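Step one of this worksheet: look at the structure below.
Every protein chain except one is present and positioned as in the full complex.
By letter and in written order, the chains are A, B and C; residue numbering begins at 1 in each of them.
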Amino acid sequence: MTVLDHRHHTAVPGWMPGATAPRTDPAPLLPDAAPVRVLGTPALEKQDPALLRELYRRLVVGRRYNQQATTLTKQGRLAVYPASTGQEACQIAAALALGERDWLFPSYRDTLAVVSRGVDPLEALTLLRGNAHTGYDPRATRTAPLCTPLATQAPHAVGLAHAARLGGDPVVALAMLGDGGTSEGDFHEALNFAAVLQAPVVFLVQNNGYAISVPLSAQSAAPTLAHKAVGYGMPGRLVDGNDAPAVHGVLAEAVERARTGGGPTLVEALTYRVEAHTNADDATRYRTEPEVAAWREHDPILLMERSLRGLGVLDDALVRESADEAEALAARMRAEFHAEPELDPMSLFTHVFAEPTQQLREQAAQLSAELAAEAEVQQ
Amino acid sequence: MTVLDHRHHTAVPGWMPGATAPRTDPAPLLPDAAPVRVLGTPALEKQDPALLRELYRRLVVGRRYNQQATTLTKQGRLAVYPASTGQEACQIAAALALGERDWLFPSYRDTLAVVSRGVDPLEALTLLRGNAHTGYDPRATRTAPLCTPLATQAPHAVGLAHAARLGGDPVVALAMLGDGGTSEGDFHEALNFAAVLQAPVVFLVQNNGYAISVPLSAQSAAPTLAHKAVGYGMPGRLVDGNDAPAVHGVLAEAVERARTGGGPTLVEALTYRVEAHTNADDATRYRTEPEVAAWREHDPILLMERSLRGLGVLDDALVRESADEAEALAARMRAEFHAEPELDPMSLFTHVFAEPTQQLREQAAQLSAELAAEAEVQQ
Amino acid sequence: MSTATPTRTATMAQALNAALRDALREDPAVHVLGEDVGALGGVFRITDGLTAEFGPDRCLDTPLAEAGILGTAIGMAMYGLRPVVEMQFDAFAYPALEQLFSHVAKMRNRTAGKLPLPITVRIPYGGGIGGVEHHSDASEAYYAATPGLHVVTPATVADAYGLLRASIASDDPVVFLEPKRLYWGKAAFDPAAQVEPIGKAVLRRAGTSAVLITYGPSLPVCLDAAEAAAAEGWDLAVLDLRTLVPFDDETVCRVVRSLGRAVVVHEASGFGGTGAEIAARVTERCFHHLAAPVLRVTGFDIPYPPPMLEHHHLPGVDRILDAVARLQWEDRG
Partner (left out) sequence: MSTATPTRTATMAQALNAALRDALREDPAVHVLGEDVGALGGVFRITDGLTAEFGPDRCLDTPLAEAGILGTAIGMAMYGLRPVVEMQFDAFAYPALEQLFSHVAKMRNRTAGKLPLPITVRIPYGGGIGGVEHHSDASEAYYAATPGLHVVTPATVADAYGLLRASIASDDPVVFLEPKRLYWGKAAFDPAAQVEPIGKAVLRRAGTSAVLITYGPSLPVCLDAAEAAAAEGWDLAVLDLRTLVPFDDETVCRVVRSLGRAVVVHEASGFGGTGAEIAARVTERCFHHLAAPVLRVTGFDIPYPPPMLEHHHLPGVDRILDAVARLQWEDRG
């Protein structure tokens, strides 16, 4: 199967003289101006109660995970933690919208999505603990490393999805970005490649209002970030990022479209970073307490609780169960992070190349000798 | 005057809970699906005849300029020439739409726009002749150097326009790009900066259907390239790039909007590169003769002639006058390019830094000694 | 004019802040731009308070796009301004490398001097601060290998002020590399006396046995090493280059010739690093004065390690002393 044939018509009749109509009608690409919402709307009643319970449980556990990780930074057990507190609905929905063979391409803030994808919480935090870079095997759960250089993971998602499609493998890749990340050239190039190649990718922008201290108003003048999809000829969707079933629904639909040959989708989820950028950041320098308070009112767990109680999907048993699971996870994190990690200095040289070069062998020998000398002194 | 105050509202109420309507209504930003046309429409009658005659004359001279430069490559007098043959309407309109104090930021294909801006034809071709990089003083005519790394000149235009605006100086910058250039990250970043800063910039994309051999269909899946404006929150305009008064009108309007504080505009001009990419290219490898022939029928000069004859604006005198001016220019080019350029090897060292470093002085001394030794041998 | 009272005590971060503040005050053409340089004052607080004092027109929070930032700065410089760009971390300057290499470094040359670009690109560089991956690169080799750029890197509080002022005042583009791990070290400095010329190395410690040639983050390590070496009977000189481009051949060669033994120390990887240039040019120029080859003590040729292992990568006192010991003392001198 040649999947790229459609691109290779020679002439470009769509814009030749006398035929300058748009190549695609832009109107269906325009995202709705109002974000998709499920909680508190009649649409909620049509949702699968099992999914709603699952989302709730994971939100509660995820929140506890974020809190515990932040606490660990205060205790010096993690080097740094960029919490997704307040953004848990996006994190969990992103993981749940994908099938097992799909790939997730997270940014540095998406540890919770990584954990929700099945990566061991301890391994997911290795990077932020500081004992190794990526602590998990990306192939095992089809989860790319947490990506720090902004938006650079977006073209990776496109390439992987494209490669899978070439091989007839029905894999979808989902790339997670922040609002700030949309300003980078790599975001643009990735969306353009995805649309031209019709690659099965979903781009999820968690618009949490800030790139560290810079508010969205200084980041973009677009009507919404979802409107950026228009310029690539792909559908854009705007969703309330704190409404877990809504995020899940929009992402699941986009994943399905991608899987069935419908090409990429850009999803903007409106949410808020309730904590500072990381534990090292001082958010009071650039935003006000009333703003944060307003968003706490729109908290994803709170929204779920309110709506699901009314619907009878959430009962005390689930609340207790979820809280217990959350506490168990937190306890495990505390226990495991209080042990000192095992470190092998010689690991510095093992994975630079498939085989260490002669130069690296010499350097390894040097370090090894130094360590031996140190050990001698210490005896 | 603080011009950037608008960006510094702290909260971002436009998308806070309960207020998630678009920050700007996207509808007025959507470009018309059909390109703006003037020639052959009733709108032509409202045009200033003097402008129409000026456009015609410059098109004819410009075409001859393109032809002569291409001929000079065949004679080995120019290292390379990327002709804008067929795109002269865009070249001339871009230059004419700007005022004297405005700045033009051309790409490597826009030598004709540079000449139309008032740069001496010989100086404009220095780069392509190969005796120096930029042959003209950019400050003298407010014309940036011809830019080869694609789309990199776009943020320069934004920066210059922004700086002028900060100084209360009513300068507009116009950046010229190709369809291929819109895929580069720098294009995206420049448009975003322009929109966020509300900088007085106009981006003119000459969509000539190809980036060297790559057709637009493999470059973008957008409805039109003008639709990319939507994602930045700026107006996008689509225009028939071979209709000189139409291009001029759309650009003039965009320049005026920019100058009066209305911010940036993205203009897509539909045109065609009638010659190969450069004299070094073989266009038969990637496009068909019928396609080229169809576009020759839609030639900017032909379109002008047909329409202006009917209107009585074009008479034999103007045709003769224009042809004479064109021939005079061509003759001058031939004469000047047949002389060997004066070359000073020591110029290699003069403009690396404001003052040559000690190392450069030593290297200059070395070259100087080598040249002296060579001269001795030759005697 | 200066914000700093003569001879006060300050951290390097504060000295850099004072330099920016004084430059903004003295020259209306100076403009600061970058990510988070406004209300936040930058992630390292180098631009703290500048937007409050000078307004967003002079100290601008940009969108998050480094090529866009530097490209915009180029246009501003073309108009006649004197932009000072902040890159947030070393590895995050990489998206801007095309603008840096193809335009910033070349514009003056491309236009026969008509469009000089007096841009200062401030880049916090190097490790030792416990940063996770991509936060500790030392990439001075890329900049030093690019003709048309000046490359400056202070190692003291006073130089941070003086060299930043000089860089901003320079009509040439300067890549100004700030050693992150020295940001919080305190020392006395007198801004009034401290506009340092670019391109002058300085002897931080005199010595008679051999010289450690270094710059930026490795200076304190070299001074410690010299201290420790004294106990072992070596009297080491320590030379702080301060500027990689233009290189101060005169001072460096004078010291090397007088001592005959030299070790170059930097924390960036060794292969293709700036230490190679230093060793090569010193050897070319001082060959017959050398009692031993110029040795290099550098980071290993590996991607920067995770925080808990970084101390194994970074040149420390012991590794420097090992190199000094290999300077063939038995042979001659």
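Keep this in mind: a contact is a pair of C-beta atoms (placed from the backbone, for glycine too) under 8 Å apart; a residue touches a chain by one contact, two chains touch by 3 or more.
Values in this document were obtained by computation on a predicted structure and should not be read as measured data.
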(message) Among B:A79, B:A252 or B:V292, which one touches the chain that has been omitted from the display?
(response) B:A79
(request) Among B:G130, B:P170 or B:G262, single out the residue that touches the unshown chain. (result) B:G130
(message) Can you tell me which of A:L166, A:A323 or A:L343 touches the chain that was removed from the display?
(response) A:L166
(request) Would you mind spotting which of B:V3, B:A94, B:A113 or B:L150 touches the chain that isn't drawn? (result) B:L150
(message) Please identify which residue in A:Q75, A:T260, A:T284 or A:T350 touches the non-displayed chain.
(response) A:T350
(message) I'm checking contacts with the chain that's been left out. Which of B:A140, B:A328 or B:L348 qualifies?
(response) B:L348
(request) Spell out, residue by residue, where the missing chain touches chain C. (result) 67, 91, 94-95, 97-98, 101-102, 105-106, 109-110, 133-134, 137, 139, 141-142, 144-148, 245, 247, 268-269, 271-277, 279-281, 283-284, 287, 290, 292-296, 300-303
(message) Which parts of chain A face the unshown chain closely enough to count as touching?
(response) 2-5, 7-8, 132-134, 137-139, 144-145, 149, 152, 154-164, 166-167, 173, 185-186, 188-190, 192-193, 196, 347, 350-354, 357-359
(request) Touching the hidden chain in the full complex, which residues of chain B are there? Just list them. (result) 79-80, 127-133, 148-150, 180-181, 183-186, 211-214, 218-220, 280-282, 285-286, 341, 343, 345, 347-349, 352, 357, 359-360, 363, 367, 370, 373-374
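Note that only the chains that are shown with their structure count from here on.
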(message) Counting C-beta pairs in contact, which two chains come out on top?
(response) A-B
(request) Measure off the straight-line distance from the CA centroid of chain B to the CA centroid of chain C, and report it in whole Å. (result) 39
(message) Centroid of chain A to centroid of chain C, CA atoms only: how many Å?
(response) 36
(message) If a residue has to touch 2 or more other chains to count, which residues of chain A qualify?
(response) 183-186, 218-220, 286
(request) Quick one: which residues in chain C touch 2 or more of the other chains? (result) 38, 61-63, 65, 67-68, 95
